[in-house]
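We show some of the complex, not the whole, and keep each chain where it was.
Chain IDs A, B, C and D follow the sequence of writing; residue 1 opens each chain.
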Amino acid sequence: MPWQVYLSGEIHTDWRERVADGAREAGLDVEFTGPVTDHEASDDCGVAILGAEERPFWKDHKGAGVNAIRTRTLLERADVVVVRFGEQYRQWNAAFDAGMAAALGKPLVTLHPEQHDHALKEVDRAALAVAREPEQVVALLRYVMGGKL
Amino acid sequence: MPWQVYLSGEIHTDWRERVADGAREAGLDVEFTGPVTDHEASDDCGVAILGAEERPFWKDHKGAGVNAIRTRTLLERADVVVVRFGEQYRQWNAAFDAGMAAALGKPLVTLHPEQHDHALKEVDRAALAVAREPEQVVALLRYVMGGKL
Amino acid sequence: MPWQVYLSGEIHTDWRERVADGAREAGLDVEFTGPVTDHEASDDCGVAILGAEERPFWKDHKGAGVNAIRTRTLLERADVVVVRFGEQYRQWNAAFDAGMAAALGKPLVTLHPEQHDHALKEVDRAALAVAREPEQVVALLRYVMGGKL
Amino acid sequence: MPWQVYLSGEIHTDWRERVADGAREAGLDVEFTGPVTDHEASDDCGVAILGAEERPFWKDHKGAGVNAIRTRTLLERADVVVVRFGEQYRQWNAAFDAGMAAALGKPLVTLHPEQHDHALKEVDRAALAVAREPEQVVALLRYVMGGKL
């Protein structure tokens, strides 16, 4: 049975590819899932499918509803949740996903630079591992799935 | 892993076919489930299988029990629940299914004409998307499963 | 410990008063809860508190959100849920509450005239008692709490 | 039975006092809870009680563990969770609390200025009300608890 690993958070760097490439090279039986990473599609999906809105608040509300159909389904299916906080943006949705994962009892891994350590201390405390680089996430999966360092 | 999508509600129009056809054309890996849509069979199943009743109340009671074996099993298996409210009938069972889906934490999509907006406001508030046409349900599934608008 | 009984559904007749009066006369240790029954306040609460909306859909959406803070809290606290379907209106929120109560495993009592029996068969099947008059609800509470017919 | 309302998030303004004062004036039967709002104590509690650490990461880790004993206990007891996002700081712990509240099925209210609307759209989508001022939170509680606008 493959492991389901949900990759939450930052969408502006190639960290998901680095994790996925590393897992493939290591021959791990993993299915990676995550949010829609096409920023524009993610912002527009609500109004594009369900009809236009004049107020930005409701445009966002519709879009967030549509995206939540995906993210909640995949988050609940996940065996492990990895949450990436990048160097920019507020990324509250990443912290929100981490909170859901923690409440659902999912093993949580955070991935962020040291500069965020103090601000993320509550999230990191709920995590079972705090990684700095995507390659460490691959090493974690390699070890927890196959027992090899 | 295919997505399980439960299609609840109205049984007198072809909306389920329109959703299923659209999903097939879009190449989505979905298994659609739903209640028995043969109205007569659905009404008669209790007495046909378990024995006749004189009072209509108990005929309905038996039938509803038998149908619930199916609907609860499939509702609990579902990743997403779509509930259709048509232009006629009271359709309390559709609203009942929506309440169960909400309490079970299933992502909920409603599908109904604008004329029901006020009467359905509590149900719509619990939904992650409110669609008007079956084709919008297909577009939602296409987006949430594949990330494509 | 008093019993918490949530009275859901129809807000245009005096059925809640009849239940509460009967319970008081019977000396039952019950706390009755329910939705806000001031129709206008219930419709307007979202925009009155959180700001105006041009589109009726979003006015309803805001109001339904605010009302849900109350109804979900009280529904979850309830020991027993009674759902009343009156002779008029579609009352989808009543059926929605019944679905939530069923999924949460709350003992459910329905209260409605015979004319709705067929349309409510799925909801009635999930109920532990189907009453026709508010006084029967009082008699039910009197019996289940005190063992007296 | 008083309502338990957990006030999560920003600790640098007087919003908690404004909510509590308003609730007192309105005569609401509410018990407000929340994290320790003494910033220094909150940062130091781990090492002060359990022993010093050289590395800031482990100092934070210890402190976050101690604070979580409080916040998780009170969050789980809460009937309603209000999460405030102020104008400054990253406030990931607020979003994390919101995620936990959502996964636990707690009615969620967010409180933040419009400037954060886009960044908070996923959190707001999971909320039943989005307020801008503490006084709106009081008005919400007054309405949902007593039915009065």
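Rule of thumb we're sticking to: a residue touches a chain if its C-beta (ideal position, glycine included) is under 8 Å from a C-beta of that chain, and two chains touch if they have at least 3 such contacts.
None of the values given here were measured: they were computed from a predicted structure.
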Check your understanding: Full complex copy number, with 4 in place?
Key -> 8
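As a working rule, only the chains that are shown with their structure count from here on.
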Study note, to complete from the structure: Fit chain A to chain D (C-alpha, same chain sequence): the rotation, rounded to steps of 5 degrees, is 180
Exercise for review: Measure off the straight-line distance from the CA centroid of chain A to the CA centroid of chain B, and report it in whole Å.
Suggested key: 31
Review point. Any idea how many Å lie between the Cα centroids of chain B and chain C?
Key: 24
Revision key, fill the gap. Distance between the CA centroids of chain B and chain D (whole Å) is 37
Check your understanding: Which residues of chain A are in contact with two or more other chains?
Key -> 65, 67-68
Check your understanding: How about chain D: which of its residues touch chain A in the complex?
Key -> 56-57, 60-61, 63-65, 67-68, 85, 89-104, 114, 116-126
Study note, to complete from the structure: So, in the complex, the side of chain A touching chain B is made of residues 31, 36-38, 41, 44-46, 48-51, 62, 65-70, 72-73, 76-77
Study note, to complete from the structure: The chain B residues in contact with chain A across the complex are 1, 3, 79-80, 105, 107, 109, 127-132, 136, 139-140, 143-145, 147-149
